[in-house]
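Some notes on the structure that comes next.
All protein chains but one are shown in place.
The letters A and B name the chains in turn, as written, and every chain counts its residues from 1.
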Amino acid sequence: MAHRRVSRRQFLIGTATTGAALAWGTREAPAQKKAASLRLWILKTYVEPTNKAVEASAQRWAAKHGGSVTVEYFTFEDMQTKYVAAIENKNTPDVGQLETSAPARFAGMGQLLDLTGFAKQIESQVGKPPANVAPVNIVDGKLWAIPWYIMAPFWYVWRDEFEKKKVKLPTTFEEAKQAAHALNRPTDNFYGLGQSWNRTADGYGVMQSLMYSYGASWVGKDGKYRSIKTPAMQKAMRWATDIYKEGIQPADTLTWTGSGNNENFIARNIAQTSNGPSITFAMENAVAKATDAADRKKKEEALANHVALPHPAGPEGLRMWAIAMSFAVFKNSKDPEAAMSLVAHLLSPEETLGVMKDSYGQFAPVLDKGRAASKDYFNKNENYRTFGKAAEWFVPTGWPGPITAAAAEVQASNVLTDAPAKVIVDKWSVDQAIEWEDKKIKEIYGTLGA
Amino acid sequence: MRLPRDTGAAVVFLSPLLILVVGLIAYPFTRAIWLSLTDKLVGYPERFVGLRNYAYLLDDDTFHEVVKNTLVFTAGSLVLKVLTGLAMALVLNGVWRWRNFFRGLFLLPWITSTVIIALTWRWMFDAFPGRGFFNSVLLDAGLLRRPIAFMATPAGAMAAVIVANWWRAFPFFGVSYLAGMQAIPRELYDAASVDGAGTWQRFRHVTLPGLKHVLIVTIVLSFILTINDFNIVYVMTRGGPGTATQVFATYSYEVAFNQLRWGRGVTISIFLVPVMVVAIALVSRYLLRERE
Partner (left out) sequence: MTVRAFTIIGLVAFLLIVLVPFWWIASMSFKTYEQVQFATSIYVPRPFTWENYTVLWSATRFPLWLRNSVVTAVLVTLITTVVASLAGYAVARLRFPGRELFASLILVLYLVPPALLFIPLYRVLAELGATNSLAALVLSYPTFTVPFCTWLLIGFFKALPRELEEAAFVDGATRAAALTRVLLPLAAPGIVASAIFAFTLSWNEFLYALVFIQDETALTVPVGLNLLIYGDVFSWGQLMAASVITTLPVVALYMFIHRWMVEGLAAGSVKG
């Protein structure tokens, strides 16, 4: 297998890099001798002020160290293709922000620098991640990226709808479904739930939260393939498809794009949906752009009425998949020292706090020093307090095993959301869909090992 | 015959075209064939695997669905395009004074970017009232109480992409048939009228046969272009819901760029090559027949 052949080389490179990092790490905060020119790739989030804040933070490093940083963006949509293109064309950036499963994928391709030693060096400065987040970037016992924040989904509900019908706010998927039935008013074009199994994080992310909370997974603790033809998976798949069959969602839910559930929630077409804090951002923004007093009052009411609950739990607990963004340094970097210095700068508690302040609650910092620094920020209101707790419930792709290239591939292949779609659209049985999904996952593991 | 002198000049005049063709069409084409025989996965070096990709696809139920969808998409929109094209030609044929104006106006869909057309029709069929034209109008007129999710079912989504493809292309058919009709000598119509033929019979026995050549050319050309269409399906539905509108071009793209399997991705497109060769041979024969 190609990637296995590379691992011995990786080890040697890893050792050399660790040595270099150790040697470098014994110095003070790096003052570069020659001007470094770095390319930094960061995620373009839905909240523009945040993107600008990260860029500003990078420029502060450049000013402090007499170098220059060119910031380039990728979006949720083209995350995969952009990095893949760069890898094929051999023009990867120096530092790149990688989402949850990417470090495993790219480390497997031999594209990343081993940061195990580096992370240890800067631990006193930036802290370390909690135990449930740390494994995200560890492959073959080595650390390939350092996590910065997670963008978590929350369960958005309209509080007044629940109060009107005297329904308890849901804490489990089952409760959410029952609440959806209670709140459903199709004649008024109002539905109890809006969960799309589309090819965005709103789709495959929630599907994983659902599966893992029910105890269903396609790997064991060792990261090796395991069949998903289990009762737990049956239950999860049934929840995923019943919500479509039972008329508690708008008719076009399955075909929503990433913004479909946002729009439908804000337009008050649905009572519940899973989404990141961008909904809160949109509503806060709407208040700021209100045209007159009456309009402003309406928007403020809406803002007060919407609640971001913690993601629902399943019979096996609350496991919430989230987008974990980490910084990695690419092997092709011409100035790895400067690259690592930039990473340390961006991860520092002061810079993290600065970015958080412009993030409208989207980012939950992962490293403990960053979390401590932003504690007050998240005390703004009930919703924000929930946002700040996100790291506690986080599980990565490929739970309960470590993230591997194969697990990342399963997520990227869209099989997780294509399976319920086959039940909903092509009228397959739940068993058929699970059988098909199992076959596809097995094939991926057959190709990529583990 | 100044043959040798001409040949030299011909080489000079044709060399830019030849360089372009060899470098950027023929060469990539051969590399495509090679890639289809490997298991190329992005980020990893490729290995020769013979016909494994072909065997996999022949056995893959998604691929079967892709073949079916592409045929439905192509045939469905072709039928609509031909019929509408004929209607448009007949209508314009009956217009005297503003014919050029209307002909130009009706060509607007044909010159618009397909991405914009795909977005436009996506919104026309949207189930979100306020954005969807049909739903907004029907709801406003009281004919509907709840919006219809046109594109949420396989049949609906396929119909939607067919409509978008049809709307984009029918003016080309109309204009071609109009030109074809105007090339039919008046005497044939007069002779038919003298023989007592009515409107419909004149159409069947004079117009249609006179259009035979242009009918074949437009149908085959459009068949070739539609069977390879990427933009409309990709922008409107991304191949969804599920795989209900996945066609060759979009499936090839998805396998290559979402699943990172370049070997398999290229193989998908190569399956169309035999079909294309036949179609191209056909259209070449017709298009070249009347050249001197």
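Going forward, a residue touches a chain if its C-beta (ideal position, glycine included) is under 8 Å from a C-beta of that chain, and two chains touch if they have at least 3 such contacts.
Quick caveat: nothing in here was measured; it's all calculated off a predicted structure.
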Only one of B:51, B:79, B:95 or B:191 touches the unshown chain, namely B:95
Those residues of chain B that touch the unshown chain are 1-3, 6-7, 9-10, 13-14, 16-17, 20-21, 23-25, 27-29, 31-32, 35, 87-88, 90-91, 94-95, 100, 102-109, 111-116, 119-121, 123-124, 129-131, 133, 136-137, 139-140, 167, 171-172, 175-176, 178-180, 183, 199, 213-214, 217-218, 221, 224-225, 228-231, 234-235, 248-249, 252-253, 256-257, 262, 265-266, 269-270, 272-273, 276, 279-280, 283-284, 286-292
It is residues of chain A that touch the chain not shown, namely 44, 46, 72-78, 81-82, 85-86, 88-89, 91, 200, 257-259, 262-263, 266-267, 276, 278-279, 281-282
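Just so we're on the same page, only the chains that are shown with their structure count from here on.
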Expressed in whole Å, how far the mean CA point of chain A lies from that of chain B is 39
Chain B partner, complex, touching residues on chain A are 2-3, 80-81, 84, 87-88, 105-106, 108-109, 111, 186-187, 189, 198-199, 250-255, 263-264, 267, 409, 412-414, 418, 421-422, 424-426, 447
In the complex, the residues of chain B that touch chain A are 41-45, 47, 127-128, 145-149, 151-154, 157, 237-238, 240-244, 257-260
